[in-house]
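Note that one protein chain is taken out, while the other chains of the complex remain in position.
Our next item is chain A:
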Amino acid sequence: MTSAAAVAVPSDRAHIVERLHQALWALEHDDAEGWREHVDALIQWRTQPFVQGLTRLARELEAALGEGTGASGASLPDACSRLEHVVTLTENASMRTLDLIQECSQLLATLPVAGDDAATQAAAGIRSRLSEMTAAQGYQDLTGQIILRVVELVRAVHAGLGEATGQVTPLQLSNRGHGPSIAGLDEKPATQDDANDLLSSLGI
């Protein structure tokens, strides 16, 4: 901030000189209100280009991130749509897998009653593995929660940029939960064993 431009004599010099005189006069005559008014006017004059610059930057950033078009597809709303599409794709894949697991269970039920222990055990083993395959499809819910949280964050940033350029939406995420923990990003989550210990220590 020591460049020649920053210290150049201002073009509205007469106005500044007058403000400074008025501020000095107010100070010498114990006029607190007048002193504050003139000093505030000087501060505003000094910071105005900075605020204007920030507002312009925010507006440019908003335009760059909010209106990315066509081939580049670099806009924030576009990024959100892509992420939401991933959630839909995994949901469809997960539902399809659940359909197939149910069909397998139904096919298994049509087989003749097992004639020996080995066949009975094999049928039970297949049934329990089909149940675990069903539980494993829960990945769709977990990845979906993480992706939707990122979408919410990106939308909040986009809205926050709008705020810096004159809109009034506050930058705020909902507080309905944290979603799944991610290693390296979140604090270490409780395991099922931790939860069991904690609950039994609480009498549950």
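Rule of thumb we're sticking to: a residue touches a chain if its C-beta (ideal position, glycine included) is under 8 Å from a C-beta of that chain, and two chains touch if they have at least 3 such contacts; residues count from 1.
Quick note on the criterion: contacts and distances are computed from a predicted model.
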| item | value |
| --- | --- |
| Identity of the absent chain, which is to be given by its UniProt protein name, from "SigE family RNA polymerase sigma factor", "Ion-translocating oxidoreductase complex subunit A", "Oligopeptide/dipeptide ABC transporter ATP-binding protein" or "Chemotaxis response regulator CheY" | "Chemotaxis response regulator CheY" |
| Positions on chain A contacted by the hidden chain, ascending | 91, 94-95, 98, 101-102, 105, 127-128, 130-132, 134-142, 144-145, 174, 176-181, 187, 189-192, 194-195, 198-199, 202, 204 |
